[in-house]
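Of the protein chains in this complex, one is absent; all others appear in place.
Right, subunit A next:
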């Protein structure tokens, strides 16, 4: 059985990104309406809109949380060519037992890009407070806040030219400081180009440079990449959203020339054409056991790892309008609908409404009682 909670997001246009804080107790959303909104969950599980502000002067593509070690910090990137870092501050008069007035302050505006900034991600916390951005002009930029108590100071540490317009970026969540930092970027350049459209970069402490390790042989436009959380494996797993879903294992191998550069052995662990259309996004659950992809077929599809090279589709989620099916439909359909509760657009923003989704379709099996 599944249950579903609806939160009215109050954006006036489609949402481009929904991002959860480390504990899943706060939501940040961004939209073409140029606003960023933050939602907080109370002890009873109700979500309340606590902040909403116009963050950019164009569509906001992505929003992302920094690790809570750095406080309550967000980064956003936009069509307006800028990246902004936001910090939540608490007003001066927090009475006993009361929370002070909270609001989000723009700590910095990073304006180095000359084109739309398509993705922004904070680096693994072991490396300090780092921020990577990628842009349509094909440049990866790595920023760093040297003083974590002062987020208005960011230095542009590196600029990496990739030549192709970039659409997405992912840090390898390397578990410790001894691992060199690794980034994967993807390009949605529509024309086929020699080589591929996913690039893997690694930071070399010796040369203090980001070096390209590999180009993955994916020639179709790439819309999203995501490294899996590392569960103590010796290899890394990268999910790629392109004309299908691909799951790629990257195994570091010792380099014979001892140049200090890692070499990667690349192996496609799985490829799923289930969307039968362009795949826009991929994301991992907390322990990396399940990859969720969404695509042009209007479906979110989940895939579960069985072994290093074996994955299986696990479930599908789909938007289905708000009509309640007739009894006959429900009996015949492979899937059932959830009865619609209160109309969308009511003041549902502060209610925690759970809908039971008794909708597991298993034509081959009878449901358990």
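Convention: a residue touches a chain if its C-beta (ideal position, glycine included) is under 8 Å from a C-beta of that chain, and two chains touch if they have at least 3 such contacts; residues count from 1.
In this text, contacts and distances are computed from a predicted model.
Asker: Tell me the UniProt protein name of the chain this structure doesn't show, selecting from "Nuclear pore complex protein Nup85", "small monomeric GTPase", "Transcription initiation factor TFIID subunit 10" or "DNA-directed RNA polymerases I and III subunit RPAC2".
Answerer: For the chain not displayed, UniProt's protein name is "Nuclear pore complex protein Nup85".
Asker: Going by the contact rule already stated, which one of A:115, A:211 or A:268 would touch the omitted chain in the full complex?
Answerer: Touching the chain that is not displayed is residue A:115.
Asker: Would you indicate which residue among A:162, A:200 or A:292 is in contact with the undisplayed chain?
Answerer: A:292
Asker: Tell me which residue among A:69, A:159 or A:265 touches the hidden chain in the full complex.
Answerer: The single option touching the absent chain is A:69.
Asker: Write the list of subunit A residues that the hidden chain touches.
Answerer: These residues touch the chain not displayed: 1-20, 22-25, 27, 29, 32-33, 43, 58-59, 61, 67-72, 79, 88-90, 92, 94, 115-116, 118, 125, 136, 147-149, 175-176, 188, 223, 229-232, 274, 278, 280-281, 283-288, 292, 294, 296-300, 302, 312-322, 334-340, 344-345, 348, 355-357, 359-366, 368-369.
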